[in-house]
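Removed from the display is one protein chain of the complex; every other protein chain stays in position.
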Amino acid sequence: MGTLELDKPGKTVLMMGDEAIARGAIEAGVDFCASYPGTPATEVPESLARVSEHFGIYAEWSTNEIVAFEAATAASLAGLRALVAMKQNGVNVCADFLMTVNLAGINGGLVLVAGDDPSAISSSNEQDSRSYARYADLPLLEPADFQEAKDMTKWAFELSEKLGLPCILRSVTRLSHSRGNVKLGVLPEKTRKAKFEGVYISGAFAAAQHAALHQKLEQAREEFETSPFNFYVGPKKAKFVIVTSGTGWLYSREAVAALGLEAKVGILKIGTTWPLPEKFIVDHLKNVAEILIAEEVDPFLEQNIKILLAEQAKTLGPIEVYGSKSGHRPAYGEMNQDKVVQALASIRGLQLKARDEKYIEQAKELALTYIPPRMPTFCTGCPHRASLWAIKSALKLDGRDGFVTGDIGCYAIGAGPAGYFQIKTIHCMGGGIGLANGFGKLDRFAFNQPVIAVCGDSTFYHAAIPALINAQVHNSNVLMVVLDNGGTAMTGFQPHPGSGFDALGRSAPTVEIENICRGIGVEVRVRDPFEISQAVQELYDMLQEDGPRVMVFRRRCFRIEAKEKLQKKYYVDQTRCIGDDCGCARFCSRVFNCPGIIWDQEAQKAKIDEVVCTGCGVCATLCPGGAIKVRGAAS
Amino acid sequence: MTLEKDPLNLIIAGVGGQGNILASQIVATAGIKEGLYVTVGETYGASQRGGPVMSHVRFSAKAQCGPLIPEGEADIIVGLEPIEALRIIADYGSPATRVIVSPRPIYPIWVLSGQAKYPPVEEVVQKLGELVAEVRVVKAIEEGETGLAANVVMVGALAGSGMLPITMKNFEGSIKEIVSPKDLDLNLRAFKKGVELAGGKAAVPVPVKTRKRK
Partner (left out) sequence: MEAGKGSADLEQEVLGQSLCTSCGACVNICPYIKVVRDRVAVIEPCGLTEGKCYDFCPRTPTDIAALDKSVFGKTRSDFSLGPYISIEMAQAKDSEIRCRAQYGGVISALMKYALDAGEIKNAVLTRPFDGAMMPASVVVEESRQLEECAGSNYVSSATLARMNEATRQGKNSIGLVGIPCQVMALRKMQASRHDTGAKGVKLVIGLFCTWALSYKGFSEFLKKKVDLSQVRRIDIPPPPANVMVVETTAGDIRLSLDEVRKFIKPTCSVCYDMTSEFADVSVGMVEGVEDWNTFIVRTPAGENFIDKAKKAGVINTKPLEETRLEHLKQASSIKKKRAVDAIQKRTNDKKNLLYLRLSAQEKKKFL
């Protein structure tokens, strides 16, 4: 049994931030979870799906975030407790619903987990989703450690129910994907039955609703004034206080300790960052002369606190505020302890115990010039590698300087060497086909470059269909290539409408991509990218046609495939390997670049690294020497 | 319980797909069993394929630590791949750092493509030795051997090294808790192999020529 189901109140376990959020939801008696996968929030719904049978939770992977949010809201309207989790970009997808559900209100506890990704480690932006809370007038909670991730989530459901408003819980990659101590709470008896009553119409009396919303927010503020998630540590009469939220809390505490400032610097840690617990903050800032705001990405806390300080100028007197505006913290990128240490040191004029410069130089020199860099690449056996090689080949054969517009997903690596530098634009889900749509209408301006829009299979359902319909209606010259690998690979192979199974792994009806295309009236072909020469030829042919066209490159990601099939073992027959000579020039390891093929320095021939090769066999079809063979197969 | 150094900082460095996360999870859970606060931060999302991956594991008897180890503060580095151990010294290493490293290279894409060279492993180890207090080379996987989880062997070597204040019992308890029953046997075997290697000949501390102290 995993820690999620563990019925041992008081026991401390190791939990990932996302798991702690899921456990908090479980302890709150969550009934319903709908989500679309997205790093770093994926593991929240994934955890709930894993224990859904055990706790009687309904869990689904929805087509996209707004659909998930709406579905979860339905459960709330029927009196259930519901959770929806998404990455930061997903919040944008939800925004339309968010800006109306706040007015119409909800019934059962509804929590939206927004997983932000400072430094855009797995994202195409590093937006700070907290602004949505202020924008939509919704209560915002920011857990600072693993325990809080659990406890706050549980409380968020109660709060949401009490206010009749969805509650936003903002996590970040560093919390969601890190692990730490969590003391388990009590598992509840679940008794809720779903029943819809009442009227939830946004805009019926919009102004009145808006006024009521502001009242609810005041009510939230009252609740926050006494919340245990807001606290102060440090000397009673500190003149210098760090005001912090989220992961900034742990970094601040360590920074203060590292500089030995415990007796001089206090830390005011805020867990409920919108609306601010104003009385609580004002109480703790009386007699304080300087504050440093330690938060991640946007100066959200900073600006709100500055407003508060201005309002309370009479009570508080002048307080010097350090933060991103003053240049003591960048308003981008991740926070860490070192950044807080540096800010503190520069404000207080402290001499840092610096690391040995020469040592760092020596080590840096080794890291940068002595050892080779390591770029992320497609997995061994990844179908995207073959697809992008086919795309490159077809565009080269076409010869009109064609290019590829992309969006986000595994295949975004295709913008780099792993994908032969083919992808030229990356924005958001569905952005590639949307752009291609526009490029495809530029012919009257002497534009004659062919455009290929690549999108993943999951992205197709999520965000590409409206653009494809638009392309059809306006007869835009665009070739869309759907890289269909059978699941949402980037985030760990969650199913999508074409997968044929659901969040719990049970078989489910499929909605085929090609049927959707046909329904729209767009010409569609389905090919296996591993049959590369055929794929190239057909892609080339499609490039010669006008109007919208769709090529589905269908080959299941080997990670899904490997679960079901015994893999073949490939090896290089070095007697047949052409190697460096004309006729090959190390195509497999140098150009095609599957990490499964390595260059045997001694033999000066290629060699398969059997530990990492997945046995997809695509290199064997490309090898000009017929040197790559299956072990045990008749020759 | 008190730690001789609090927090005690461990980095497990490797390449995406090497099982970094499982390794850090085993070590961390063992730490919790020991009654410690443990924080594990994974730098570079695990979703990145084939890129460098490292886990920061921080132990404290006093409080929960932040998920990232400050610069120069790694006490122990476990390298699942030789150059990945070397790569992180500039940011996290110090002359007091101790390193346990597997010598098996995983070639980066630019090495495969001939645009970059992978230096000889012995030399990498030597260079490591010049920067840190101690390097132990642990041959987690013999050439041609497959099936045994190298990451868990390296966890065993860490346990066997005595660098962490965690008992064997808690390490094994942690493995039992984390690994699925069908893989348990294999993983326990891998772990034991690592423990033995750490004590035995395979883990030879490399003589260090120049050692700088602050």
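Each chain gets a letter, A and B, in the order it is written, and its residues are counted from 1.
Rule of thumb we're sticking to: a contact is a pair of C-beta atoms (placed from the backbone, for glycine too) under 8 Å apart; a residue touches a chain by one contact, two chains touch by 3 or more.
In this text the structure is predicted, and so the values were computed from the model without any measurement.
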(message) Just to confirm, in the complete assembly, which displayed chains does the hidden chain contact?
(response) A
(message) One chain is left out of this view; which of A:194, A:367 or A:591 touches it in the full complex?
(response) A:591
(request) Looking beyond the chains shown, say which of A:332, A:403 or A:540 touches the absent one. (result) A:540
(request) By the contact definition given up top, give the residues of chain A that touch the hidden chain. (result) 392-394, 396-399, 420, 533, 536-537, 540-541, 544, 582-585, 587, 590-592, 622-624, 626
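Going forward, only the chains that are shown with their structure count from here on.
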(request) Mind listing the chain B positions that touch chain A in their complex? (result) 15-17, 24-25, 28-29, 32, 37-42, 44-52, 63-68, 70-72, 83-84, 86-90, 93-95, 106-114, 116-119, 124, 127, 130-131, 141, 146, 212, 214
(request) Sort out for me which residues of chain A touch chain B in the complex. (result) 12-14, 39-40, 121-122, 145-147, 173-175, 177-181, 247, 250-251, 253-254, 258, 334, 336-338, 341, 355-356, 358-360, 362-364, 366-367, 370-379, 382, 410, 413, 417-418, 490-492, 586, 589-591, 593, 595, 597-599, 609-612
